[in-house]
Structures are given as C-alpha cells and as structure tokens.
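Would you mind keeping the following structure in view while I ask a few things?
In this view, the complex is presented without one of its protein chains, the others remaining in place.
Our next item is chain A:
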Amino acid sequence: MSRLEAKKPPLFTSKPLTRDAVSQSLSLLSGVLKSSYGPAGRLKQLHNGVGGCVCATSQSSALLGHLSVSQPVLRVLTASVRNHVSRFSDCGLFTAILCCGFIENFRSLNVAPFTVIQISKHLLSLCMDHLKSEACGCRVSVDFSSLETLVCLVRSILTSKPACMLNKTEVDHLTSLVLKAFVFTVPCHVETNAVLGKCVVIPVKGRRVVDSAVLPGLLIEVPEIQLGKPLPVKRTGSNVIKIALFSVSMSGDGSNPEEGTIVVHHGVSLEVSELNQLLSMGQQLVKDEVGLVLCQKVMHPSLKQYLKENGVVAVDRAGLSLMEPLRRVTGSQPIASIHSLSPGCYGSLKDLCIESFASKHFLHLIPEDTVICSLILCNRSETAWDELKRVCETAEHVLQLTVKEPLALLGGGCTETHLASYIRHKSSSLPASTFKDLGCSQTQYQLVADGFCRSLETVARSLSHDGEEVLTDMVYGHCWLVPSGSPCASKWSDLVSKCSCGVNDNTEDLSWSFLEGQSSTPILQGCPKEPSVKVADLRTLDCFAAKCSGLQVALETANLILDLSYIIEDQN
C-alpha cells in the first residue's frame, strides 16, 4: 500500500529584487567577489568545515563552483558567469562584479525596468562599437611576431592570482613555459581550417615551480615500469610504432550495465570466457604488429602479461581526459569493443621513451608531427598547485583566443575607466532621435548611462584592497592608484607616477580626479584620447575576447534579473 501525501503548493515570490534577503545576499556575494579581484585580491578559504581539503583561492571558477547559493536570483547570476568562464576561462570575476554592479545601480533608479533594459542595451552597443573600432583608446593589437605583448598578456594572467604563490623568477619561468607550450599547439602546416592543439597539464605536486617543464608529445604516468631497462618496442617495417587505443574496459569483467539477469550453469565461468576473448584479441594485436596498447580503463593482468611476453608495451588507466589528446597524437581511432579489430583503427608514433620527473615515471609518446604538448607543472603545495593549474590553463586558453583575434585590452582597470568616460562623453552628445527610438526621455537616458558608468568604475575600484585612492584622468580616462598612507601633496602628479596599465605617466598634467562611487565623475569635454602605446611600458593586459564577452554577459544577466517579477519555487 502506498502512502499518499498532499502536494505542497509552490512558493510564490513577487518582485524578488525588492526583498531584503535577496539584496543582502547580493551585496554579500558582490563583496566576496570584489574582495577577490585583482593581483592584490584577498583569498578565500573554501572548505567543508569538517576537516576536508581546503581550497585557498581568488578565482571565480573555484569560488562559484564551490558556493552553494540558495537564492534563485543569485543562482541565475552564478550560472551565467560560470557559463562565460567555461567558454573563455578569463574575466569571470570581472563579469560577476560588473553584473552585481549593474543590478545594484539600475535597481535604485526610478525608471521602469523595460526602459532600463532598452537604454542599457543601447549603451552596450555603444561600448561594443567603440571596442571594435580602430580609434578605441583602450586596446592594443597583439603582434605575434614579437614576444613582448604576449609575455605581458601571460604575465598579467599569472600574477593576477596571488594564491599561486609565485615569486618573480617563477613567474618568468612559467611565462616562458606557457608561451612555449602555446607555440607547440600551433600546427606547422596550415591547411584551409587550422585547428589548434592542446596542452595537457601533468601534475607533479610538492616540487619547486622552477622544476616545471614543457615537452612536445604526450606523457602518460606509468607506475610499474622499471627504470634502466630499454623499452622493448616492436616497430613495423616502416620503422614506426603501431598503436592500438582502447576506450573500452579490458579488465575482463564483461561490464554490462544493462538490466536483467544472466543465468549460467554451474561450472561455466563467465570470467574465463571473457579472458579468452581478451587473449584472442591480444593474439590479433600481436599478429598486426602492434607495438603499444593503450587502454583508457583497466587491462586484465593476464592480457598484460601476454602482451609483454610478446614484446608489446601495454599501458592501462590512461583516463578519459587523455583520450582526445591520445587520439590526436597517435592518429588512432579509439576502439570501443573487444570483439572486433579493424585494421584502420591503429595509429602510429615515431618514438617512445621513458622520462622521470621527481619520483614519477612517464611514458613519453613522441609523434612525427604534433600539436599536442605536455606541461609538467610543479608547485610546492596542493592548494597552490590547484590554483596554478587553473591559471596556466586560463593563460593557454587566452593565447588561443588571442590568436583568433589578435587584440588585447589595457588592464589594471584602465579599460573600465576609459569605457566609462567614453560613455559619459558619448551619452551627452546623442541626437534627440535616439531617445525617441528608445522610447525614453533624455533624463532617463542620462540616469541609466550614469548607472552604467558607475558599474564599470566599480570594477576598477575593486582593484583597491588596502585603502589606495583610485583616480581617473580627464584626458585618456585611465585608472590611477595612489598608495595608502601617501603624504599630502599639492599636486596629484606628485602622488601618481604611472597609470595602472603603464601606458601613461605623470609628465603632462592630466587633471586627475577621484573615481568616486556616488558623486558623479565630471564629464570629459572631448572623446577620451588614444594614448601612444609603447609595448615596453605595458604592465598588464587583458584578453580582448573574454572581456568583450564578459561585458555582454554581465549586462544581459543583469537585465534578465531586473526583469524578474515572480519566482515560483516548487517545494515538494
């Protein structure tokens, strides 16, 4: 007899953004994210409170991945930021802080949400057009024929997360490794559609960062290989090593997850018949002159023994994440069945050798021509290694995004303040027809534009964590930080030496002013000027594609949240 329980009615919340609980949670989340932003950002210790491992991080992917958010409004926000991060790796905190800023600034305006959305979309299009125009003063083109801009881009990413615990030498070493790895992933012979390769991170925890290295090809950890003995690899007639790559389990357990029961007679052993099947396939592999058998999952010890006795190197437990790189390195088709082998599924390798790092041994797969490389990444502690891995992967991804669109944005908050001053200038000089098209008054437009700019400036101000004053100048619209505890001075130029991105210095009078949150910043007379960029001066750069996407995602998410009138929660 089944017990029936009356269904609870769904919970209805109207105008969620006006609720105290929601705005409290929103400002808490925004506080957590703002305090983590930038190279001086504070770390958060994430743990389960009962002795589980501790993650010290200031990275959006780790922070948002671990947070369990109960407010539906915040869940919308975190979900779209995480989606952005999964596509671009970079600018996650920027997106989240900007989105929170948009919500906070737009919510307090006495303008109907629909109108706010219309105006803010127009403002976004102004921003995007400016960023894509040649005259944009906050972007630089990336020259792939010289290293300087690339080094700056990678260094900015590596130094943006303090939990990696890197000193200067280590940053330099890793920067060169990341760039080297990137170069390995670019194909030598480009046909019509070039596909970039992949850099596989190999963990070696507990060692010094400077012990890290990059190798072309793939490394697979092999626990049981004995050192000192040369690898007895069989080669085919054309002096290559033939590879068979299995994605199916070869453990001999006949893993069939289907439902139903198999009935066997006493004395019949399924194990033995499975094993015989495996061994007959082993015979086929030996006959086909295969030199290396790789298996994603587990291989039966008897099969391994058989292959070894016949001079075939057998490696199992490669893991799912290595399958795609393995397929690309060897050019083989993963075999998903132990019953049939087609001759076309084999791949090949130029050479195979053993490498040792720290106390680990690796099988080094060396192909003829490859876009796959291995970054052996070392860091002293588990926590710092995890952070460093995410940072290095971000840097690789950013380089790949940049090669598609060779542009970068000035970092250190300069892009944000520059965009804000551009929008302030632009919105004050729009023709009346624009307001008519948008269905709003000029005052409404100005209010929303001001909120938009303040949100952008909030991001720049989030870079200050120790009481530094944040300034902006009236000529280029860049961002300047004055260290806390600086003495009083009659001239701003005595306090600031260079803007955050390093492009401008204090030689000319740029009429600085505070970048205050509440009081509106004075509007520039003209369009913010485009500074002459000397690459050697550049201190920090941001990924163009990731930041553009972040800007769009932040605004669209904020608009979506502003537009929410009801939340309906199923309570069953």
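Convention: a contact is a pair of C-beta atoms (placed from the backbone, for glycine too) under 8 Å apart; a residue touches a chain by one contact, two chains touch by 3 or more; residues count from 1.
What we mean here is this: contacts and distances are computed from a predicted model.
The listed choices are "Exoribonuclease phosphorolytic domain-containing protein", "Bardet-Biedl syndrome 12", "Pescadillo" or "Exosome component 7"; the UniProt protein name belonging to the chain that is not shown reads "Bardet-Biedl syndrome 12".
Between the chain not shown and the residues A:10, A:232, A:301 or A:439, the one that touches is A:301. The omitted chain makes contact with just one of the residues A:19, A:42 or A:529: A:42.
Considering the full assembly, A:249 is the residue among A:176, A:236 or A:249 that touches the omitted chain. From the options A:19, A:498 or A:529, the residue with contact to the chain not on display is A:498. Residues 25, 28-29, 32, 35, 40, 42-54, 56, 63, 66-71, 74, 162-163, 165, 167-169, 205-208, 226, 249, 251-256, 259-266, 270, 297-298, 300-302, 305, 309, 316-317, 380-384, 465-467, 483-487, 494-498 are the ones on chain A that touch the missing chain.
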